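Note that one protein chain is taken out, while the other chains of the complex remain in position.
Let's turn to chain A:
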Amino acid sequence: MSLASELQSVAEAVPGVTGVFPTLNAPGAVIGTAIGLVTGTAPDAVIVTDDDVTLTIGVSASAPAVATCRAVYAALADHLAAASLTPRIRILVAQVG
């Protein structure tokens, strides 16, 4: 499992997260999309570069969106720290409901 897939699973496991949307405007997203087109596979929803981890999430209407976003950050930071990685983590809540 790739790091991007691992991180997607970590994010999706946080209570209140309804999904991780494909990230279109992030560093690495264009390359990922191009590879996906060539290989016929869906591009990773979580974009991982040397310096950044970028993802866009949806949050349930019943879960506080801001608190859920911070909880996703904490979960990802913990997971990355376990692998001695400390990138900048960019998370955008793009849908509530």
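Operating definition for what follows: a contact is a pair of C-beta atoms (placed from the backbone, for glycine too) under 8 Å apart; a residue touches a chain by one contact, two chains touch by 3 or more; residues count from 1.
One rule holds in what follows: contacts and distances are computed from a predicted model.
Missing chain, UniProt name from the options "Asp23/Gls24 family envelope stress response protein", "Polyamine ABC transporter substrate-binding protein", "Beta-ketoacyl-[acyl-carrier-protein] synthase family protein" or "Cytochrome c peroxidase": "Asp23/Gls24 family envelope stress response protein". Across the entire complex, the residue among A:Val14, A:Val46 or A:Ile91 in touch with the chain not shown is A:Ile91. The residue touching the chain not shown here, chosen from A:Met1, A:Val66 or A:Ala82, is A:Val66. Touching the omitted chain from chain A are residues 21-22, 56, 58-59, 61, 64-66, 69-70, 73, 77, 86-97.
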